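Got a structure here, written out as structure tokens. Questions coming.
Omission of a single protein chain aside, the complex is shown with its protein chains in their original locations.
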Amino acid sequence: MTGSISVIRVGDLLLVTVPPDPDDPTVGELQEGVLRAMEQYDAKGLVLDISTVETLDSFFARTIAETAQMVGLMGGRTVIAGMRASVAITATQLGLTLGGSLTALDVDRALRLLGRGAQGGAR
Amino acid sequence: MTDLLEGEIGIATESDLVVARKAVRGAADSLGFSVTDVTRIVTAASELTRNIFRYAGTGVMRWHRLERGGSLGLELTFADDGPGIGDIEQAMQAGFSSSGGLGLGLPGAKRLMDEMEIASEVGKGTTVTVRKWRRKA
Partner (left out) sequence: MASRTGPLERRKSTAGEVAPVDWEGRKAFVGFTSDDAQLLRDLRPVAEAYAGEVVEEFYRRFLSFPETRAFFADEARLNRVKAMQKQYFLGLTEGEYGEAYLRNRLEIGRVHQRIGLAPRWYMGAYSIYMQLTFPRVLAAFAHDLEKGQRAFLALLKIITLDKELAVTTYIAAGEEIITRQSQEIVEISTPVIQVWNGVVVAPLIGSLDSQRTQQFMERLLERIVETNSPVALVDITGVPTIDTQTAQHLVETITAVRLLGAQVVLTGVRPAIAQTLVHLGIDLSGISTRSSLAAGLRVAFDLLDLRVVAGAAPGARE
């Protein structure tokens, strides 16, 4: 699993596709990779595509929420895209909140949401 | 290793968490749980194996199929010889964590599963047992 995170640039945004069942080091690597890319490309936002993720436990969720917060401190906005219905139900029951990060049904919508934000549009 | 519906996995490294999740997913899938229930069970297992890894260092996860009055279910046991939990009631409270975590693992696992029992003795270890029954409808 290690080494399977790749950060893709889409204009001034970053897109990361999270693998289905990452181990903890991979989750840690995701955070590192994202922050490095934020700095390197001076990105305005991050889209985390979690559409293939089947299990979101508290560790994973906390890392995502923290990463979003760090990206925020670096001046970017994070959108979590494509969460599966079963994962959303489980996460809610577990009590996870993702720290109020923005969410979108899919990557397309996430990119549009951030694109609009960059133009200074409303929420 | 073992067959899908029962087995045992030692928990000692981070990669064992992935192995444990896979095993639980396989068992829950083959018992015919709904996609959402499979996700619930695997997520609870992930929390409890991570607790072993984090607080006791090493331990073991066992699982086996249940049958009661015509219903099928899955039982998972997480056992370790770690430090134990002094105050179980406190540990079960959402938000309580001795490690700066979210404190959601134990109470969350209880909500995701149908039944949960914790036996723990300070200095001796902890055993957490959870069960999920296949929903009728």
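A and B are the chain letters, set down in written order, and residue numbers restart from 1 in every chain.
To be clear about the criterion, a contact is a pair of C-beta atoms (placed from the backbone, for glycine too) under 8 Å apart; a residue touches a chain by one contact, two chains touch by 3 or more.
Being a predicted model, the structure only gives us computed values, none of them experimental.
Participant: Looking at the full complex, which residue from A:S6, A:Q40 or A:T92 touches the chain that isn't shown here?
Facilitator: A:T92
Participant: Looking at the full complex, which residue from A:I5, A:L46 or A:A104 touches the chain that isn't shown here?
Facilitator: Looking across A:I5, A:L46 or A:A104, the contact with the absent chain belongs to A:A104.
Participant: What is the set of subunit A residues that contact the non-displayed chain in the whole complex?
Facilitator: With respect to the unshown chain, the touching residues of subunit A are 79-89, 91-93, 97-98, 103-106, 109-110, 112-113, 115-116, 119, 121-122.
Participant: Pick out the residues on subunit B that sit against the missing chain.
Facilitator: Touch with the absent chain occurs at residues 3-5, 30-32, 34, 36, 67, 70, 72, 135-137.
Here is the rule we go by: only the chains that are shown with their structure count from here on.
Participant: Quick check: how many Å separate the C-alpha centres of subunit A and subunit B?
Facilitator: The computed centroid separation for subunit A versus subunit B comes out at 27 Å.
Participant: Okay, in this complex, where on subunit B does subunit A touch?
Facilitator: The contact residues of subunit B facing subunit A are 14-15, 17-18, 21-22, 25, 35-36, 38-40, 42-43, 46-47, 50, 94, 101-102, 104-105, 107-108, 111-112.
Participant: Which subunit A residues qualify as touching subunit B in the complex?
Facilitator: 1, 21, 23-25, 54-59, 61-62, 84-87, 89-91, 93-96
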